[in-house]
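In what follows, a single structure is set out as structure tokens and then discussed.
As you look at this complex, bear in mind that one protein chain is not there, while each of the others sits in place.
Chain naming follows the written order as A and B, and within any one chain the residues start at number 1.
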Amino acid sequence: MSAPLLELKGITRHFSAKRSLAEHILGAFGHASAQPKILRAVEGVDLEIRKGEVLGLVGESGCGKSTLARVATGILPPTAGSLAYAGRDVATLSRAQRLEYLLKVQMVFQDPYASLDPRMNVERIVGEALAVHKLAPRGDIAARVEKALTEVGLDPAYAKRYPHQFSGGQRQRIGIARALAVEPDLLVCDEPVSALDVSIQAQIVNLFLDIRAKRAMTYLFVSHDLGIVRHVSDRVAIMYLGRIVEIGPAQEVFSSPAHPYAAALIGAIPSLSRRKRSFEPIPGEMPSPLAPPSGCPFHPRCAHALPVCSERRPVLAPIAPGRQAACHLHAAEAAS
Amino acid sequence: MTSLPRDGAPPLAIDTPIRRRVLLLARRRPTTRGSLLALLALALAVMLAPLLAPQNPYDLASLSVMDNRLAPGEQGMGGITYWLGTDSQGRDMLSAILHGMRTSLIVGVASTAIALAIGVAAGLVAAQFGGAIDSAIMRLVDFMLGFPSILVALVLLSAIGRGVDKVILAIVLVQWAQYARLMRAAAMVERRKEYIEAAVNFGLPTRHIMLAHLLPNSIGSVLVVATISIASAIALEATLSFLGVGVPVTQPSLGLLIANGFEFLLSGEYWIAVFPGLALVALIMSINLIGDRLRRSLNRRAL
Partner (left out) sequence: MSTKKRDTALIEVRGLTTVFHAENGAWPAVQDVSFVLRPGEVLGLVGESGSGKSVTGFSLVGLIDPPGEIVAGEIRYGGEDLRTLAPERLRALRGDRIAMIFQDPLMTLNPVLTIGEQMAEAILEHHDESRSGALARAAQALARVGISSPDARLKQYPHELSGGMRQRVAIAIAMLNGPDLIIADEPTTALDVTIQNQILHEVQKLARESGTALLWITHDLAVIAELADRIAVMYSGYIVETGPVDAIIDRPRHPYTAGLLASAATHAQPGERLRQIDGMAPRIDSRPSGCPFRTRCDRASPACAGAMPPPQGDETHLFRCHNPLPAGGTP
């Protein structure tokens, strides 16, 4: 495999959760915890995205995958940890180099309605970064926009129209054209098809595959739709409560998941080939990222939990070539 | 499920400019059309007041005390018919009202425009930068909104004296805070949307994000409130002038006219106070009706 294009080292991202009015008042009288609550969205994630690969990132709502995607693109600064783009620490980049990193790592968003400025026409939306950063002579911008629209399968004649005149699938294409217009190396896609109709989802997935083939594009593909992630990804990382619990080649992870959570998640994927299935739920609820459990974050719901699981948090360790899992069960196997 | 608009008319698109929105709504709603026409007529009459008015009511030389307190429709010494009567100084009420409404509109529009500019800028900065800047601006806003506006204006004008410019200053002082609060709230909602994240992802300058994205997308509801606030600014000016702290007596104002006519109200010379009052009501109502319709059209979009 080739060198990492983007490398995340020990990325942590916390948010200070707003306290309710009642908590404020109690706090003022010395009651309750005076400290603001901390939402631990992402905790110490190491991840490398290699040039030319599609890395799938899956997990349930609240696991921190969207936050991690935003840290990777530079939209959100990390609370701790560092990012290296093409081998260079992003924090040490000059202004111009930082802009280059921002443009090279582009995001495709989930909501095709909120991700486009409703008061700008398509030409302005797609050409905005080119115009503001003077990346192309003013006269060439229309042509660049036209090229990007053609690449995503939209008629360039639509350039003067506004977002509301398009369907969800077309808007998502506009969002992709906007990203492609600045010639990125890495597309970070945050649930890019989950708001779309089934027949449109296939069209957009195909568009991503076409762009990959044509531009040798690298992807970080974030989704809760495991079927689609399985289809597009070379490698897949599974997140639970802000941490990666398993990572490895997609087909291996999906066919024989090692971490109990990964197994439960993958087992839950609905499939066209199963009929009259008896659905079996994972017991318990996803704990709140405001107060993650001690030890392994999954231990309260895990059928295989050992005493050690509630005491020590397992670290991500190799279990097979190219595969890592954070689970005491596998550490025990490796030791014996 | 395909949702069609409840009243059968296609909803206005989000990006319909306010100007076009008003025209479209006017075409649909007779009341809106009526108030729009009324406002246009009033504005025209007011702008052309010096030409339309039979006399210059504040040029003392052209007034004839002999014509004082004539009833509506009576003819004066000089052969002019006073359609709305005259006041105690022989001033033609029609001319005085036209000139007074001119002051009203100037004060209303100018103070609203200045307050809007200040408030929108403050709200936008608060929403964009958050933290200590946001807290500082919003505490000031809370402080300003904590006092009744009439009280603040009264105190201020008692201190700095009368005058159209000072009235405008007072109204700006009491009104900017509400725009700041509204603008901040609207901009905070927009700022969380993904298109703003996309702009950040493109490394666009903060100033550009604020002016090209946040401002146009969050100002709609503020503008609607501003239309209605023109009416309350006009009412506030009239009130201040009526109370004798607003526009000086040498200048026309509906509030002053009403105050002047007040003492004759009981002696049957109703026109001196009632006609300026009706003019004030007509002005405020037509502005309010338009603002109200605008607000409803924006609300429907939010649903």
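The rule is short, and it goes like this: a residue touches a chain if its C-beta (ideal position, glycine included) is under 8 Å from a C-beta of that chain, and two chains touch if they have at least 3 such contacts.
Computed from a prediction, not measured in an experiment: that's the story for all the values here.
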With the missing chain put back, one of A:222, A:265 or A:309 would touch it. Which one? A:265
State which residues belonging to subunit A touch the missing partner chain. 54, 60-61, 167, 169, 197-203, 205-206, 209-210, 224, 226-228, 230-234, 250-251, 264-265, 268-282, 284-286
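Assume only the chains that are shown with their structure count from here on.
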Between subunit A and subunit B, what is the gap in Å from one C-alpha centre to the other? 49
Subunit B to subunit A touching residues, read off their complex: 13-15, 193-195, 197-205, 208, 212-213, 216-217
As the complex stands, subunit A meets subunit B at residues 70, 73-75, 98-99, 102-103, 105-107, 109-111, 114-119, 128-129, 132-133, 162, 164, 175, 178, 182
